[in-house]
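Only one protein chain is missing from this complex, and each of the others stays in its spot.
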């Protein structure tokens, strides 16, 4: 075992959801040690949060943190950015400039212009940029990707992806909801950015196909909401055709992500409701239920098949991959990067443009 | 019990699939007796098929049949039309003109023009016109419709409907496939007509909303196929938004019909994979699994809950309703009629037009 | 097509559940025509019920019916006996004596002594005796039986079967419940006879193994109930071991029948909740979902795979097999007969004896 990678965090103060997830994910496989943070822009809250986590060093400003940590021999090697979307670009720039690897929550930025700026910077930097598209960390999603890449599906024809929630079905309330429906913080996109980018990434990640053009119909169902809360999108992905549904207002669907891919020779289905399974069907043969740890499985497994892994483990996989990237200097092929982040923001921008143009097909 | 209604059949000779289904459906609840048929346009096959079924009277021409049966005191009271799509209009006209009730398979016709002609004729006729949109016969689909109509969902926001098959994933072979991919027999639409009309009807039937406009992307994936075999459609239904996916080329999906509806206050999910269940979720409450024959169920049940009913029973429900319609003179509200057939063909035509216009929103 | 077999019915007057099921099952595949009945021991109710069904001939006494029908040239060829358990033996004897085939509901009799008497009579008779163990009519149950018989599972080790309901969880009320909890009508067994015989038959039918000995723990949970309403049984089946749970008092389980069989080389799972599927797993390979009408399926299918068949269709399969038996003179191997009925009553008697002996292993 290599020594643990020293990790910092921007955002993720007390009460934050995704910051706590990043910390559990970083801890699970024991490749990181959280030692510093700028956990809140409110100095007092930053300090209290840092103390509660037992952090060695607490900052109230991420710029100070980047400079100070870069100057220390025992400074952080990587930073997790877990602020709202509009606060991704600035810290990412600061840490990349300081030569510190960045693990950034999604969507990558609030706007496409920010994404383009960040992409240029990240590509010019020696530090790695990693984007936490969680679903890319699920073992059976990776297994699906491997199966598609092996050619077992033949030429892909159809991609259908859904990401459906209900927690924003009423005028939002609470810390998690507030910033997500405020364009100043979330960016122009609502559901299309918050979960639509996950769905779009999943479709691309498994199919191996780009999303070339979209025809989108975005809607804000809740009165007074300034961003979309439901998105219907038709996709063209090379010669394949697809559909994407992202909704945060459909009662009964807490967090249902599902993907179906049909090729000339075989088809695949994965659902977040049973993440440890993959239904794989060759034309003319019975459907097979492939499982993590089961026959033919080639991926990573912390515990044997039948002992369910879930969301935190998927997230932890991204952190383990990030540790590999940082240690080896090479980005693993399965790990989302800045290009995925740019693709995501192009998708958001194209969907918004298409929807404003009454659903006209719009290139990414 | 009233005496059984005397039934005739056009089409449905030996080897036909849907004709046999109509006969089982007509028999199940014992409201009909099949006594006459023009089972094939090939006189010999018509005769052989009629003998095999023990029919009292066999015809080789449906026009002759309509005239002869109308003239008999013991002539048929209703006729089932189970020919390929392009052969629906002519027999329907003949029997309606003879005052004989028509039970017609879907889609109603091969073209919208035919549908309009038939609608005018049917509306002017004293005879009933019934369209066998099978899914409207499933008890839990009707329960879903009742729940929506009760207002339990509040204002509907989102409708998502899929009908996915794989049996036409390769160049078609066999009697069932051949006519479905031949525009001369199926009409302009392929999957969009054959199963897309089912999906569209299901969406309208349960939601109670019209499909006003569509943006469609139709595709023929199989080389040389003259009709679409995959259809992606975005829907506008009043203030609601929807998506529809109809595919006959997605491996692993034998015949999966599913419907999800989200309203302001509650949501519903139904799947043909478990047709006896309905998932119903009021916002902020646990999902409930409503079942046929279970608590609060108000529909029809031949056997107690837990003893699964399926496709034939759903089809039989339409025949029982038809028997009610014929006996009472009043169309039951839950029974698809000529207007549903016209709506279906308008949907097909609009989808084709939209797809040709590169997905432009097209009114029905 | 052969002419329809003329069928009579004993029991099944208005309000009866299982009589109506037998009639639908007999009708579905169009092999029978119901022409006569002694539908109730109450002459007036018998007559009213017969008229409602449009029967040609109604009797108030099954002995009269057996004699009269046997004497007619157009008399019934087979009779369905759908009375409560204690009223199976007498009519079965009467019709067998008259040379009329008997299709009898389960359990075969109220007591083992009656079962032994009936078995001797049936075996000596030229008329067929058919027992409607419904689950033996499900296509995927038969597929499971075929797979086991093919040797694909290797030597069988474990058989686990459940039949769980909740409708008798409270002191019974209503026509269906009343006779089932009255030992004078149901016989000594309650749940163990009413549904336990189904479960035991299913275990034997698919595994191909006899139930040799049982260790049983029967219970009457509802106050004042004179028969068991929950049964736990350990089974020895040749070298295999099994468990059987039959319950009519477990809330949330409407009518859940499930079977799991493990052999040296492969395992099978079937559940009545998804009757069209069979999970089949060879050791070291992914589970396969086998389906009616799907790849490798060798059974009977009225409608294509993906169009669900259910309980009535399974029941109808027994009637179609009965029609084959009557027409050909040979009992199909898949059709439950008098020996199955005797096995069932031996199972009930052994379970009751074992339970009274505090669970001592008791041979059948």
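As written, the chain order gives the labels A, B and C, with residue 1 at the start of each chain.
Throughout what follows, a contact is a pair of C-beta atoms (placed from the backbone, for glycine too) under 8 Å apart; a residue touches a chain by one contact, two chains touch by 3 or more.
This is a predicted model, so every value here is computed, not measured.
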item: Residue, one of C:53, C:110 or C:169, that touches the chain absent here; value: C:169
item: Of A:57, A:185 or A:302, the one touching the omitted chain in the full complex; value: A:302
item: Which of C:62, C:95, C:253 or C:347 contacts the chain that the document leaves out; value: C:253
item: Chain B residues touching the omitted chain (full complex); value: 279-280, 284-291, 294-296
item: Contact set of chain C toward the excluded chain (per top definition); value: 153, 157-158, 160, 162, 164, 166, 169-170, 215, 217, 219, 221, 230, 232, 234, 236, 241-243, 245, 247, 249-253, 260, 262-269, 279-283, 287, 358-361
item: Contact set of chain A toward the excluded chain (per top definition); value: 1, 3-4, 17, 20-21, 23-24, 27-30, 51-54, 165, 254-256, 272-275, 291, 293-294, 302-313
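Keep this in mind: only the chains that are shown with their structure count from here on.
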item: Fitting chain B to chain C on CA atoms, where both chains share a sequence, rotation angle to nearest 5 degrees; value: 180
item: Numbering shared by both copies at the chain C-chain A contact, with half separating same from different; value: same
item: Centroid spacing, where centroids are CA-atom means, of chain A and chain B in whole angstrom; value: 42
item: Rounded Å distance, chain A centre to chain C centre (Cα mean); value: 54
item: Residue numbers of chain C (touch at least two other chains); value: 291, 294
